[in-house]
Every structure is written in C-alpha cells, then in structure tokens.
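Complex shown without one protein chain; remaining protein chains in place.
On to chain A.
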Amino acid sequence: MRIEKCYFCSSNVWPGHGMVFVRNDCKIFRFCRSKCKNAFKKKKNPRKTKWTKAFRKSAGKDLAIDPSFEFEKRRNVPVKYDRDLWQKSVEAMKKVEIIRCRRQALHINNRHSKSKEVQRRSDNYEVTKNMGLIRSPAAGLKQLATQLDGEKDMSLVSSKFKQMESRVVEEVHDSDREMDVE
C-alpha cells in the first residue's frame, strides 16, 4: 500500500480513494477526487490553477528547492529489511520533517514581510489624501472659535490651530466611538 500523489493538486491519495487514469502511452495519472479529474479532463494546466501545489511551487509561493526534500524519494531499488535501518529511518524522518516545516515557514514569512512596507505606504497615502471622508475640516472649529474669542495675539491663534489639527486624532477617536455599535 502506498500513499500516492494526486497528479493535479499534489495532495495525498490514500488507498481506496480517488481515481486512476491510464493513457494509451501507458502514463498513469492519479487523482485524489473528481474535482481534479474533471479539471484534468478539461485540459486545465495545474501550473496555472491557483489552488494547486504545482502552481504554488512554480510561482514561488511555497518552498520548492531545498535539500530536505531529497529525503522523500521513491527509490526503485528494493532494500532488504533491516530492523535497525527502519527504526533509524523513522526517527530521521521525524527530524527531517521538523526541519522542513521550519524552512517552509521561513520562506512564507519572508514573502509576507514585503507586504508590510507596501501596506505602510498605502496607509499614509489614504490618510493624507482622503481624510476628508471621515473628518470634516470644520470639526472642532466652533470650539476653537469660542476659545479664541477676542484673542489679539496672532501667534497664539496660529499655534492653537496647529494644536487643533494635531488633536484631530483624539477627537476623531472619540467621535468614532459614538458610531460604534455597542
């Protein structure tokens, strides 16, 4: 008994599951479920179908080339049963699995980290350009007007304006809370 790999999505095909298609040139295609089989019949390219492992590897979304992948390989040379070898292999397999998982996670994290920079930049743009959608420039003016009623000193006036602008954040904070559904 063997766990095979689905030709289309590269997932595990357990014994008793899926379908096998043998072509006239004797090439065998195993599928884990009819979704993959039907996609194959529709001549879909697994390398272009977003949800398959083949796509992810070819598009660099998952780790593809790594020495830890060399351990799991179908060798066609039969090895005589040796208990020690098998026991050691099972342990080794577990260790290799840990290392491989770690490396895969690293690969994906590195990929995601680049998005942070992009995010930051877009946030800044939004806030500078479209602030008016959530905060009117007239907000807090009345309060300021009452405060500056009869102020002669212009420098004070300008500084007060500046303060007000900086307090945009806090006031927005409060007013936003009003809208939140409790």
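In this section, a contact is a pair of C-beta atoms (placed from the backbone, for glycine too) under 8 Å apart; a residue touches a chain by one contact, two chains touch by 3 or more; residues count from 1.
Quick note on the criterion: contacts and distances are computed from a predicted model.
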Inset, instruction - Write down which listed name, "Nucleolar GTP-binding protein 1", "Hemoglobin subunit alpha-2-like", "Glutaredoxin-C13" or "Glutathione reductase", is the UniProt protein name of the chain that is not shown. - result: "Nucleolar GTP-binding protein 1"
Inset, instruction - Quick one: say which of A:Ile28, A:Ala59 or A:Ile99 touches the chain that got left out. - result: A:Ile99
Legend entry - Interface residues of chain A (partner: the chain not displayed): 1-3, 12, 67-68, 70-75, 79-83, 85-86, 88-90, 92-97, 99, 102, 106, 109-110, 113, 116, 119-120, 122-124, 126-127, 130-131, 133-136, 138-143, 169, 171-172, 175-176, 178-179
